[in-house]
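One protein chain is absent from this view; the other protein chains keep their places.
After this line comes chain A, so read on.
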Amino acid sequence: MIPSLLGIVIITFILSRVLPGDPAVMMAGEQADDTVIENIRRDMGLDQPLYMQFFSYVIKLFQGDLGMAYHTGHTVAEDFANRFPATIELTLFSILIAVLVAIPVGIIAATRKESIADHISRVFSLIGACVPIFWLGLMFIYIFYSILGWSPAPMGRISGDLNPPTDITGLYLIDSLITGDFLAFRSSLAHLILPAICLSTGTMAIVARMMRSSMLEVIGQDFIRTARAKGIHEFLVISRHALVNALIPTLTVLGLQFGYLLGGAVITETIFSWPGVGGYVTDSILAADYAPIQAFTLVSALLYSLINLLVDLIYGWIDPRIRYE
């Protein structure tokens, strides 16, 4: 774990040092004269040898300093802190949708192999895996907002004429439930549902597919035949005996999907003007502001590694045969 974290930091550092422009020039503006640029360069430590720059980069990281975002005028850490709850809400809700749909679908497809339900689910998981998220999002907006008028305008997390719920967890859905503000709950759910479904499709497709194939494999094994022979009800055979064993490969895939969700969040948030970190990264790209992009790269790689570590630990909990020394 530690060497790979160090590796992640090194790669992010390298990426931040092969920038096309000179960061000092970018900060001072094109018209600044040489002495000003030279001063900024010294202030930023860009005149130091590369390994010294790396050390100060790491030290700053430990202090939570991710650099300045020139296009907002705040530090990247501040912007992240303001915007991460929105991204977390979106991502968690997408995972929830994906799991709640994909796992039952995968089970049904496997237990009724070659039935109509199986074929439909396979066609959907084929399509779900190859439809670009940015296209799907725009089509959703066209159908559900422009034509049907079912969903609110794709702007933000809650209607403009409502106050956001009191900040407890930062997740509007949960906060509005805790404070009993059902108007805010309805509005934030309405704003969340389209982007969340949009972000979840790819994951849904892959998880359903994985669930189906690992379920098929488990059902074919001897212990399932034994369980059936003992006269256990089919529902229990599937839910108590087969499901637990089929979940492990599915869980691996779900952990790997988290990386896809972080990338997808950038696109989804951009399309739905969702005030999270992803939309912020797109704004930074358009403003040629690199510090937030690099910081997001670093943070998402760290998060991704942590999630996969967590998944490894959950294995041991689901399957007691897997133990870590």
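Basically, a contact is a pair of C-beta atoms (placed from the backbone, for glycine too) under 8 Å apart; a residue touches a chain by one contact, two chains touch by 3 or more; residues count from 1.
Everything that follows uses one rule, which is that contacts and distances are computed from a predicted model.
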Chain not present in the shown complex, as UniProt names it (candidates "Peptide ABC transporter permease", "ABC-type sugar transport system, periplasmic component", "Biotin-dependent carboxyltransferase family protein" or "4-hydroxybutyryl-CoA dehydratase"): "Peptide ABC transporter permease"
Among A:L126, A:I168, A:L183 or A:L236, the residue in touch with the chain that has been omitted: A:L126
Identified contact with the non-displayed chain, of A:L173, A:V207, A:A242 or A:I267: A:I267
Which of A:M44, A:L162 or A:L216 contacts the chain that the document leaves out: A:L216
Hidden partner chain, residues of chain A it touches: 3-4, 7-8, 11-12, 15-16, 18-20, 126-127, 129-135, 138-139, 141-142, 145-147, 153-154, 209, 212-213, 216, 258-260, 262-264, 266-267, 270-271, 281-282, 285-286, 290, 293-294, 296-297, 300-301, 304-305
